[in-house]
Structure formats: structure tokens, C-alpha cells
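This structure is in C-alpha cells; I'll ask about it shortly.
Yeah, one chain of the complex is gone here, protein chain that is, but the others are all in their spots.
Let's look at chain A:
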Amino acid sequence: MLRYIIWRIAMMVPTLLIISALVFTIIELPPGDYFESYAAELKAQGEDVDTAYLDTLRKEYNFDKPPVIRYFYWLGGMLQGDFGYSFEYQLPVTEVVGDRMWLTVLVSFVTIVFTWLLAFPIGIYSATHQYSWGDYGLTFLGLLGIAIPNFMLALILMYFANIWFGVSIGHLMDLKYLGQPMSWDKAKSILDHLWIPVIIVGTAGTAGMIRRLRANLLDELQKQYVVTARAKGLSPFRTLVKYPLRMSLNFFISDIGSILPAIISGAEITAIVLSLETTGPMLIKALQSQDMYLAGSFLMFLAFLTVIGVLISDLALALLDPRIRLQGGSTK
């Protein structure tokens, strides 16, 4: 087990190196750099462009060097915790992202908990009462949840909230707290605003999870070992929880791998519609304006979280499922 973990962690290094090279290449692919797009933007607005100043900046940030060298500068900086400088915001990347990162994690975490709390009971109910009216009704709601795009739901909710309550539900907190240090009132304001994005972002996830849990559980409920458990005299509820439910959790654990990156990048469009102070809109803006250090750090962080997430779900699967732990690797 220990050897496996060490091996898996060692394997992450080349994986991340390859990803970093890819990320850098993708960012370099479009012609020009941030300064050119900046100059173009200024020109379009009819303002003068100080070419000499831009050239100094270029030199200062090594943009006159060939890409391979810049890649190593970038990589070396990241290893020391220096993620570079955002030209757009005129601030180091860590400072630009800082506050938003925590808000994003908060929104995503609450959303995930919301999803699980809702999806688990409903999924189990649907599977154990297959083809009942309850199952049909919940399935219908679930399919609606999958079918309606999040941003659309966001627009609808915004419209009705305005009509019925006369409030604007955008942003994650009252605007007067923006940029303020954390305080009791600010926290309260955040909690006040939190439920809207959580519901909007959570619906699709919940619906998808209900469907998957229902399908997995239905498969397991037909298995012979469930009958064995009933033949022992085990009560229906304990049978369900001990055998088929535990068996159907594998998919759920594998999901952790994809949940981690989704925490900081999920639901960008919804975030734009609701003008949330999360990282999603920032990533899109950075990619649009070729703010390469900001975008690159973002993508690298996502990749890192994905790799970590997959590692965690693999280890958790091995812990929970002895078949993987004890049989892994044998081939036919």
C-alpha cells in the first residue's frame, strides 16, 4: 500500500511537467502577447500608445526572450510560490486571486454539500421505489434540472426575485462590503447571498447525481448477495445500507477526482450572469486578454487539483473496495 502511494505521488511529477508544457504552449499559441493586445485596445479607444514604455515592460518581464526560456522562468517561479504578475490588474497573481479563491471555495463547497444532501436520499428513494409515482415525479424534476442550462435558471431566478421581492440577487455579498476586510456583517451578507448560486449551480449536479445513484443502486439491488442478506433475516433498511448502497458508492468516490478542479473553475457562465466574485469569470477574462501569467497559473492550479483529486479518489477506492486493494494488477 505504502509503495503504491509513493509510486502514485512520484508519477504526479512527470504528469504535471507535461501539463505545464502544454499549458504554456496553449497560452503562447495565439499571435502576440498581452502588451500587443493592450496596445490594440488602447488604439481602439483612440488613446495614445507609449511604445517605449511597453518595450521596457517587455524587457523587464523577459518577453523578448525565446518561449522555451520564458517557460523555465515561469516554471521556476511557480516552484518558489511566485505565480507571476497580472498585467491586467497590475498586481501579483496571488493577490489578484487571493480573496476570490476563498469565496469560490466557499460557494463550491456549500454547493457540493447541498448536492449530496439532496441527491442521496432522493436517489435511494428512486431506486428502492422504482417505477412508483414518487420515482417518476422525482425523475421528471431531475431531468428538468439536467435539461435547463444553469445560466438560464440564473436569469429566470433573477427576474422573478426582482419582480416578487424587488431585490437584485447578483453578487456574493452586499456591494458595500466589496474589498472590505472580513467582519461579522460581511459574513452575514455573504451567507444571505450564498443560497442563490448554490441552488442554481447545484440543481444540475444534483439531478445528474440522482440519476447515477439510482442507476448504480438498481444494478446492485438485483445482485444475488442482496437476496443472501435478506435470507439471513437482515432488515430491509440495514440490508440496503450495508450491501448494495456501499457497493454503488464506487462511482461517487471516483467523482471526487473531478470535483476538486470544479471547485475553482465550475460554473463560470452562471458566475458571470450573477456577477459573483468568484474565480471563474476572472479565468475567462484572463484568457481573453492574454494575461498569460494569470491564465497560466490558473490552468496549472486546475491541473494540480485534478491530479490530486484523482489520487485521492484512487486511494479512497482502494481503501473501501478490497477487490481493488487485493486483486489490482492481475491480468488474464
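Rule of thumb we're sticking to: a residue touches a chain if its C-beta (ideal position, glycine included) is under 8 Å from a C-beta of that chain, and two chains touch if they have at least 3 such contacts; residues count from 1.
The definition used in the following text is that contacts and distances are computed from a predicted model.
Novice: Quick one: find the hidden chain's UniProt protein name among "Acyl-CoA dehydrogenase family protein", "Hydrogenase maturation factor", "ABC transporter ATP-binding protein" or "Outer membrane beta-barrel porin/alpha-amylase".
Specialist: From the listed options "Acyl-CoA dehydrogenase family protein", "Hydrogenase maturation factor", "ABC transporter ATP-binding protein" or "Outer membrane beta-barrel porin/alpha-amylase", the omitted chain resolves to "ABC transporter ATP-binding protein".
Novice: Pick from A:228, A:275 or A:288: which residue touches the chain that isn't shown?
Specialist: Only one listed residue reaches the unshown chain, and that is A:228.
Novice: Please give every residue of chain A in contact with the chain that is not shown.
Specialist: Counting only chain A, the missing chain is touched by 1-4, 223-225, 227-236, 242-243, 246-247, 320-323, 325-332.
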